[in-house]
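All protein chains but one are shown at their positions in the complex.
Coming up: chain A.
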């Protein structure tokens, strides 16, 4: 039983596009996929010519395809970008060490320079150490917060102008649902922005935000792109798993669900008068934060003091004590300096 390509080009179709239900042959699929990403980039004015772009590279399917496609489109359409691969080693044995091998292969195959930064060097803690202290629940909070900062620090070190990550449509849909389920209005608003980030941190973009995970995987499969594919050993307990299962089940029922959720998320507007946290800078490290001390610093403080639950969960008493202590210290240092001069 042979199905022909919907474009009428005469070739045999190899996949059914979830977004449109079109049956496409290999070449028409490559063209459609690449052209849509190109459209996402141009219509959102994602990049400026001359920019140095850090591609967050994990060696996984999304970042491998992102590196390949971004390089291809940059050359084909003359975006005028310089690309570098930036990889973060969280120190998860059996997961990250294997995937870093995959990134190194990307570096060689696509000829894009690679820099690797580790949690151990940046924070003095590997994820394995953290999980030993924190346990299997909530450790993703540490990893996510630390990785975000690590990517920023790495990109700034390399003097990059912007960070591109491989987050796909499925990821964005999951995030929208998660923020909805948690009532996190500020994040719900920010997570669909085309360019995220503000003063104190580098702008971030997701060229794949409208690309379905299924298509990214099949693009890699048909192009024979090599990537590392294993679930993080700590992931099964993550909250996002629930949102992911829901998104996947919805996609199976009605494949446009994913792009529809994103559309709904983008159209959501916040009522006048709703109070949103203001974004300032962390008084400890200078990173962007909506609190006096950023989450990463608080988490790190907790780990170093042997009180890893400090910023986790609803109880803020310990956190309030810490902040009060820090403010007192800062105030007394200020007074000392003022006295001296």
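A few points about this structure:
Following the convention adopted for this analysis, a contact is a pair of C-beta atoms (placed from the backbone, for glycine too) under 8 Å apart; a residue touches a chain by one contact, two chains touch by 3 or more; residues count from 1.
Note that in this section contacts and distances are computed from a predicted model.
Considering only "Glycerol-3-phosphate acyltransferase 4 isoform X2", "Ubiquitin-related modifier 1 homolog", "Trafficking protein particle complex subunit" or "Thioredoxin-dependent peroxiredoxin", the record for the omitted chain gives "Ubiquitin-related modifier 1 homolog", by its UniProt protein name. Among A:75, A:109 or A:249, only A:249 touches the chain left out of the display.
The omitted chain makes contact with just one of the residues A:103, A:130, A:191 or A:218: A:218.
Considering the whole complex, the residue from A:60, A:197 or A:280 that touches the absent chain is A:60.
With the whole complex as reference, residues 1, 3, 12-16, 23, 58, 60-63, 166-168, 171, 213-214, 216-218, 221, 229-232, 235, 244-245, 248-249, 251-252 of chain A touch the missing chain.
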